[in-house]
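The complex appears here minus one protein chain, its other protein chains still in place.
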Amino acid sequence: MWHISNEYSGECHCPLCQAAFRKWLKNKYHHIDAINHAWWTSFWSHTYSSFDQIESPSSLGDKGLHGLNLDWKRFVTDQTTDFMRHEIQAIRTSGAIQPTTVNFMEDYTGLNYYKLAEYVDFVSWDSYPAWHQQQDIMTAYDTGMQHDLMRSMKHKPFLLMESCPASPNWQAVSKIKKPGLLTNASLQAVAHGSNSVQFFQIRQGRGGFEKFHGAVIDHYGGEDTRIFREVTKTGIILEHLSKIAESRVESPVAILYDMESRWAMEDARGPRNQGLFYHETALKSYQAFRRNGLNVDIINMEQPLDSYQIIAAPMLYMFRAGIEEKLKRFVQNGGILIMTYWSGIVNETDLCHLGGTPHGLSDVLGLHSEEIDGLWDGEVNHFLPVNGNEPHLKESYACRHLCDLVRLQGAVPLMEYADNFYKGYPALTVHKYGSGHAYYICADAEADFYHDFYQRIITAQQIRPILDRIPEGIEVSSRVHKDFEYVFVQNYTDSTIDICLPDHIEILSGNYNGTISGYTTIIFQRKST
Amino acid sequence: MWHISNEYSGECHCPLCQAAFRKWLKNKYHHIDAINHAWWTSFWSHTYSSFDQIESPSSLGDKGLHGLNLDWKRFVTDQTTDFMRHEIQAIRTSGAIQPTTVNFMEDYTGLNYYKLAEYVDFVSWDSYPAWHQQQDIMTAYDTGMQHDLMRSMKHKPFLLMESCPASPNWQAVSKIKKPGLLTNASLQAVAHGSNSVQFFQIRQGRGGFEKFHGAVIDHYGGEDTRIFREVTKTGIILEHLSKIAESRVESPVAILYDMESRWAMEDARGPRNQGLFYHETALKSYQAFRRNGLNVDIINMEQPLDSYQIIAAPMLYMFRAGIEEKLKRFVQNGGILIMTYWSGIVNETDLCHLGGTPHGLSDVLGLHSEEIDGLWDGEVNHFLPVNGNEPHLKESYACRHLCDLVRLQGAVPLMEYADNFYKGYPALTVHKYGSGHAYYICADAEADFYHDFYQRIITAQQIRPILDRIPEGIEVSSRVHKDFEYVFVQNYTDSTIDICLPDHIEILSGNYNGTISGYTTIIFQRKST
Partner (left out) sequence: MWHISNEYSGECHCPLCQAAFRKWLKNKYHHIDAINHAWWTSFWSHTYSSFDQIESPSSLGDKGLHGLNLDWKRFVTDQTTDFMRHEIQAIRTSGAIQPTTVNFMEDYTGLNYYKLAEYVDFVSWDSYPAWHQQQDIMTAYDTGMQHDLMRSMKHKPFLLMESCPASPNWQAVSKIKKPGLLTNASLQAVAHGSNSVQFFQIRQGRGGFEKFHGAVIDHYGGEDTRIFREVTKTGIILEHLSKIAESRVESPVAILYDMESRWAMEDARGPRNQGLFYHETALKSYQAFRRNGLNVDIINMEQPLDSYQIIAAPMLYMFRAGIEEKLKRFVQNGGILIMTYWSGIVNETDLCHLGGTPHGLSDVLGLHSEEIDGLWDGEVNHFLPVNGNEPHLKESYACRHLCDLVRLQGAVPLMEYADNFYKGYPALTVHKYGSGHAYYICADAEADFYHDFYQRIITAQQIRPILDRIPEGIEVSSRVHKDFEYVFVQNYTDSTIDICLPDHIEILSGNYNGTISGYTTIIFQRKST
């Protein structure tokens, strides 16, 4: 395999790149008037009369044109992809026939990785979670979502290119891993679709910026270290799992998590300039699915939707690639759509949709958004259950940051706001459309809401979880191959936890006698259903 | 009317402006020795031997010469004024005869607006308070003080050029306005002397930096929105108030709030470099006057003082424009002067006054300052009443940030410090001078002190409040025209509040039956006294 280059990133504003950008724009827009419209340049007197007047957005110039910023980011991705393709071409010309990969980074927003993924044979990435900062299960969910994002790009196994056997040296604090965590983290990658477990680095260098980056062999140099022993142990486990490489992950549900939409949303001014919490919001949907025992795909707007039973589309600010039509068909055909506030606001050049949002889906959702209230840090409202709501939601839940005020046009309110002048306004709604249902979450509700709400939907849809009754602190995931399913049960706490595994399973790794020990993994196989 | 340009701001350090600055300096100082003295350049070896050596203060050069910084700010104001006058000249040359205005910004420190105000026919400004962040009545006071500052510049009605019908998009959080607040905020402008209520913007643009700035007509585009209805309602109220445009605001009291003094004070190093709280301190005087039912003028040192009964001069660091003589005459003739710590420290080029401060007013105040103690954030001292103090102050009040230690030379202590080695030192003093009295507040006391203390002074002076007994959360203000007074009573809470309006009034707007509803305004007229 060829690893084409390391962690592509950065952007260039040199005259050559500026020229290339103008050419890229000409190719996309053909005429300067099209740019003036797309970027709405008449506001604040930005109108261009020629492509030659366009400069890249930078701190030396103007970053106030959102459309320009957005196209610049697309261009940077295209330039990087182009560069990568030249690199690949070079090795191909020289006769190399091995597959290629390039390593991606966690939640990196400088590039649209989907574009690069098209041209390599395998996606790979470098996983450096900050363990032991929050509850480890939360870090496991966050890392799991990244694994699932990497896998979903090509819908096939990926590679864990880098991970740290001890602690990276560049995080705010270099925490060492508790015994067992290294193995857990390594096996989590496999559970989520990686066909490799690799470490950076085998041996610590004596100098340089990363001389204190954890390694299999440290400056001491011996094999008699805790790290070396745990790496060895992990390797022995992996040797017995080679057949899993043939399997793949199947997910009944997906989360729409789109980089272009994120670029535009986070660049915009309003409705909340001190934090929109996009990643955190998507993660709450992810956790809710996982805690309820489901594998999850993380897809963007260009990918097919038809294989899923539920699609969560949190904060889908930009509608592009015909997503409104695709979602409409998805619901029409029986799918469950879960949409939230601040969705369908702009088109692909960041021009606001007129006539009500989420754009083009009012008939599907049975509502449109009227106003959106930003909440100060620390300000809280609550979701209260509407009497007799169909999913039988009974609790109250805190919500923060953004509260959408919607006008119902057929949707049924399931929960309502508890406070402010919009007390009693809908906070969660449902609308039947075709054979499916479309839910709308009006505000940034706490994680428990997502857990409870998704549980009821999953139960109602009769989607089979990988395991029933998953205790807190345990992550469950699976891969399938023909007749067999490989199930990974991971304990991300330091306590032994009671857990009930199904009958007729074969334990491939780990110890099970009604419990799972702290920081250990049980892997079993069973017949696929 | 001609609106000359939008929100003048910024400064230019190009070679042409540097040359203009040197010319400006030559014109002011004539000889380089005069500059060396005025800016005290011998300190740290900054002595100039020629005007050509002077460069504007910038991050590329030197910002350590306070006198230079101060003159640069004056020059920037003069340059901007000059530019504006050229713009006005252009429209006059072309035959336009309409009045002119230029819109100012809230608490903007980049320009001395008084200079620009001289050359336009009307002052106007853009009011974008961050409602619903603190108690709304506090935001109303802060906004009211800005209105009064704008009105006081020309002592005649101003224009509310811009305000937002929904929420601006560029604040940290875009909070929507509670029902009624839009009308209240609009009428507050009128109450304080505006002869217009205008909104930015009528219709949201589809793109650009402010595409999410609130508008009368939003992206949805309908008239059936909460905002549209409230704007409409506000317009109807205003239609019935047109006669008020003939009236003007009369204030028995004024606050000296001077931009040149502020420039110098906030640029200085010491006695507190992590916050002097000038604006907040002035605001405490403002709130105290308003809570006690008085209209307030906000004036600078060049304006006449004679029409006022009380003048508060908080933190008047710089004495210029002969202010010490004017204040002396004011007290001599029966006025009440309220001065505070950190006043009369420097002259108009930021050279420290020798021989005791507040400069030139020791005989009026009956004291001079000996030392000033900076307090850490969170550190607190207290004011305790001196037994038998004449205004009968009875409570204890917290003070923070700065504590002046004064030596009495005739003044009588009314309150004293409770803590530190200066326990028992004077904290509030009074001195009779001529027919008037001069008070000195030694430290940054809490708002309740200002309220209680001013109440006693106002009562003693027999100044008639607009209304007696103003409940918390209510703002009261008035305009007068010949025989009539127009009184605005505004509720800035969401509760209905009992309030006692006088007899023989005619309600012009709003509902009154012994109470005022939450977020509503009552306007009545009565015979002037």
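Letters A and B mark the chains as written, and numbering starts fresh at 1 in each.
As a working rule, a contact is a pair of C-beta atoms (placed from the backbone, for glycine too) under 8 Å apart; a residue touches a chain by one contact, two chains touch by 3 or more.
Note that the structure is predicted; figures quoted are calculated from it, not measured.
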item: Residue of B:Pro271, B:Gly335 or B:Gly360 touching the missing chain in the full complex; value: B:Pro271
item: Selected residue (touches chain absent from view) among A:Glu11, A:Glu55, A:Asp121 or A:Glu210; value: A:Glu210
item: Touch with the omitted chain, as defined above, among B:His353, B:Lys432, B:His451 or B:Arg526; value: B:His353
item: Residue among A:Gln18, A:Gln79, A:Asn169 or A:Asn347 that touches the chain left out of view; value: A:Asn169
item: Missing-chain contacts mapped onto chain B; value: 38-44, 46, 64-67, 268-274, 349-357, 368, 370-376, 405, 420-421
item: Chain A residues touching the omitted chain (full complex); value: 133, 166-176, 178-179, 204-213, 219-221, 225-227, 494
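Note that in this section only the chains that are shown with their structure count from here on.
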item: Distance from chain B to chain A - Cα centre to Cα centre, in angstrom; value: 49
